[in-house]
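A quick write-up on the structure given underneath.
Only one protein chain is missing from this complex, and each of the others stays in its spot.
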Amino acid sequence: MTTWLTTLKTETPQEGYDLAVKMARVAIKMTQPDADVRDKLRPVYAKDADALIASSQVVATHFATVAAANNYWIETP
Amino acid sequence: MTTWLTTLKTETPQEGYDLAVKMARVAIKMTQPDADVRDKLRPVYAKDADALIASSQVVATHFATVAAANNYWIETP
Amino acid sequence: MTTWLTTLKTETPQEGYDLAVKMARVAIKMTQPDADVRDKLRPVYAKDADALIASSQVVATHFATVAAANNYWIETP
Amino acid sequence: MTTWLTTLKTETPQEGYDLAVKMARVAIKMTQPDADVRDKLRPVYAKDADALIASSQVVATHFATVAAANNYWIETP
Amino acid sequence: MTTWLTTLKTETPQEGYDLAVKMARVAIKMTQPDADVRDKLRPVYAKDADALIASSQVVATHFATVAAANNYWIETP
Partner (left out) sequence: MTTWLTTLKTETPQEGYDLAVKMARVAIKMTQPDADVRDKLRPVYAKDADALIASSQVVATHFATVAAANNYWIETP
């Protein structure tokens, strides 16, 4: 896999959130490397409330890490 | 997506809780961007105890991050 | 929603635990604001081991935050 | 409910683990106060691998809190 | 139960990981003390991907605690 994660630092909390979303998705890519299979799965779980909530949980866990890495963006003006 | 998360700082724990609820929901929006689909899912999972509890778990995870970012609102008078 | 969370500080660990239980429930209220629907769901999931355990997980996550906010009640005599 | 949680301090990690088990169970008691119902549920989920693993997850989350409260028992001789 | 957890300190991360696996299993033993029942459950969930992943989640949570207790083995040469 090409380089995709060089730093956990982001300018804003929102960019940190976007990074957390990306981090949640990469693990899925690594377990299911076939893009065609993933493309078929996506519309299914995107209509499944349980899957959407579980995805949101993964994002929350990664966001906690990203937020800590950025000291919660406290120095951000 | 427009700017929605500029800071993790809130005045009170309750505002921090509200922010955590928002953070839990945005990940769902990002995975299912179609508002019509989400509007159909919502009444279903809102009557499903498992989904409600799972949603509450996501909120709890985000609240932990928001609370840490606010140093648990300890300086709040 | 009226003010319900003004501080994470509690006198004892047990009060902190009770607060965590409350915090777990509020997210459910916010997702399902209709008290009648919640009243119907409650007896169902209260007899469902999986739901009870999942609820306990949410409490555990919130308790971790409340405990940290109280510095684990270490100064309590 | 009577007093059951006056401190997170324990003498040893194992006592901390036992406390975490207790903390996981109390939330279930608070959601399902009827001991008869709980007594019926217990043998069912005690034979259900998913429920056993989920219970173990709750214990793990509480143990993390108890361990932090005891500074990981590092000063214990 | 006999003494099984006297310290969270381990020599290496891998020993810490093994301890986390043990900690995940003990909670299951405490909820289902009957070894015969556990012996029947094990081959079933060991072929169930969901149960295996859930078990791995419990290990991950305990490992986080063990790693913190060992200051992430940073002083290890």
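Lettered A, B, C, D and E in written order, each chain numbered from 1.
The criterion applied here is as follows: a contact is a pair of C-beta atoms (placed from the backbone, for glycine too) under 8 Å apart; a residue touches a chain by one contact, two chains touch by 3 or more.
These numbers come from a predicted model, not from an experiment.
Participant: Touched by the hidden chain, which of the shown chains?
Facilitator: A, E
Participant: Give me the chain E residues in contact with the hidden chain, please.
Facilitator: 12-14, 17, 21, 45-47, 49-50, 52-57, 59-61, 63-64, 67-68, 72-74, 76
Participant: Tell me, which residues in chain A touch the chain that this view leaves out?
Facilitator: That gives, for chain A, the contact residues 3-9, 23-28, 30-32, 37, 41, 44-45, 48, 50-51, 54-55, 57-58, 61-62, 64-65, 68-69.
The definition used in the following text is that only the chains that are shown with their structure count from here on.
Participant: Please work out the Cα centroid separation of chain A and chain D, and write it as a whole number of Å.
Facilitator: The computed centroid separation for chain A versus chain D comes out at 31 Å.
Participant: Just curious, how far off is chain E from chain A if you go by their C-alpha centres, in Å?
Facilitator: Centres of chain A and chain E (C-alpha means) sit 27 Å apart.
Participant: Two or more other chains touching the same residue: where does that happen in chain C?
Facilitator: Within chain C, the residues that touch at least two other chains are 45, 50, 54-55, 57, 61, 64, 68.
Participant: Considering only which chains touch which, how would you classify the arrangement: line, ring, star, complete or other?
Facilitator: Graph shape, chains as nodes and touching pairs as edges: a line.
Participant: Taking all chains into account, which pairs touch?
Facilitator: A-B, B-C, C-D, D-E
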